[in-house]
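All protein chains but one are shown at their positions in the complex.
Labels A and B are assigned to the chains in the order they are written; within every chain, residues are numbered from 1.
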Amino acid sequence: MGQDAFEITVNILKMAIIFLMIVQAVPLLVWVERRGSAFIQNRLGPNRVGPLGLLQLLADAVKFLTKENFVPEKSEPIFYYGAPIMALIPATLAFASIPLSVPIEVAPFEMFGRTWGPYTFLLQGYDLGIGIVFVLGISSLGAYALLMAGWGSGSKYSLLGALRASAQVISYELALSLSLVGILMVYGTFYFTDIVNAQTGPLNFHFFGKQVVIPWLPNWGIFFQPLGAILFFCATFAETNRLPFDLPEAEGELVAGYHTEYGGFKFNLFFIGEYGHMLVASALMATFYFGGYHFPGLTPASVSAFWSGVVDGVNAANILTSLTFFLILLAKIAFFLWVFIWVRWTLPRFRYDHLMDLGWKTMLPWALFNTVLTAVVMYISHK
Amino acid sequence: MPILDTAIKVGLNHYLYLSAFLFMVGMFGILVRRNVIVILMCIELMLNAVNLSFIAFSRYNENLNGHVMVFFVMTVAAAEAAVGLALAVTIFKKFREVNIRFFEHLKG
Partner (left out) sequence: MLTVNDYLFYILGAITALSGLGVVLLRNPIHCAFMLVISMVGIAGLFAALNAFFIAAVQLIVYAGAVMVLFVMVLMLFDLRHEVKAFSKGLASFILKLVTTGVMLGLLIAYITHTFSVDPSFKPVPTDPQQSMEVTKEVSQLLFTRYVFGFEVIGALLLIIAIGAVTLSRISGGTHADS
């Protein structure tokens, strides 16, 4: 956690801020979804509360907080109250392990009459050598929130919805994990920072012994794993229960699936969890396939030199450098979140047997094929 | 006190005590419980205890064979849990009873 009080304090604050990032992203995302979906459907959406309707979510949050807190009679309170909390935990833990920007190198500075030594603050919650498999493991714990919600509600509709939802989630976890094996083979490491740093510069790869450099394309993962990227993106739609895979929440069929018996703020917590999973999926997509926080043409040294010319003080320049790269990653994440919302209001929902067929009979074989193809191409081109 | 320090600082002993405790708790569960699924879960608990002792020994001996063994044990245990559950579901569909004491007295 750090060797002295300043570093420990900053690390604790960093973890709190990362958790709050997920919670604070939800009002913005819901506003984007409601206005974006409205424009897609040729209507206006909420635009009365506040400028452009931005305070609509504040009003909704106040409404949720003041609703009556009811518990169904045949429910089990431990599972009923534990499920919304469990829905938040995997998304938060997974988001905290993704590097959001270049590390901030703090040179020694004076404060309160003491010299605080040189620090390196990483812009992630914790630095794991096994980033990818940790995120996979934590997101596979997300199935328990669904099962706890379904069982704890004590009603048959909830139970059926929960069983369907968890069967869908564990089926698409396989396609998700296998599509990431391609990235593992190409970059040879589980460590997120190494994967992001390997995506700098122009596109270069081996081709039958020659080193090919294409200067006008960035060295992003999507050029090495196009099929894997498509499979990964589709599998994350199923993992987060977003349309077109959102049969667990289908209104015409199961009332509201596993969260039928939830009202008020507990219902809101499920949606924070769902948007949190969307945020993690977008961040992973940007990290693995689209270069993470790097932008073609900008390196940390050049950006740091630019900011050193603008502000004086090497600490301020370092903080502004990290902020620049964080904004680049945020732009990529925002793009993928918009794609999530766009797809939701464009495609119709899958029927349940089509959904399971797609997961087991289409995406799993294609993911295996992607693995074999990557291995063969790597072997041939490195000979 | 120095003797308390050697007792508190965690060494191989502590992991092995925990592993033995979990193994015995799992064994007690198999002997005492009546529900088939809970017996399968106690078997999984015993296998986890054994995995813990393998990894503890691997860390103590600086040898990575323990990791490989745990990998195999985990895979076989997952496979066995799947087959055990499939059998339990089949038996339940036929007899509508999950109490294993019921099956001790079947004839024929």
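By our rule, a residue touches a chain if its C-beta (ideal position, glycine included) is under 8 Å from a C-beta of that chain, and two chains touch if they have at least 3 such contacts.
Values in this document were obtained by computation on a predicted structure and should not be read as measured data.
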| item | value |
| --- | --- |
| Given A:81, A:121 or A:134, the one touching the chain that is not displayed | A:134 |
| Listed residues A:81, A:191 or A:326, member touching the removed chain | A:191 |
| Selected residue (touches chain absent from view) among A:13, A:85 or A:170 | A:170 |
| Residues in chain B touching the chain absent from view | 8-18, 20-29, 31-35, 37-38, 40-42, 44-45, 48, 51-52, 55-56, 58-60, 62, 64-65, 67-68, 70-72, 74-79, 81-83, 85-90, 92-94, 96-99, 101 |
| Absent chain, residues of chain A that touch it | 127-130, 133-134, 136-138, 140-141, 143-144, 147-148, 150-151, 159, 162-163, 166-167, 170, 173, 177, 189-191, 193 |
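Quick note on the criterion: only the chains that are shown with their structure count from here on.
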| item | value |
| --- | --- |
| Chain A-chain B separation of Cα centroids, rounded to whole Å | 34 |
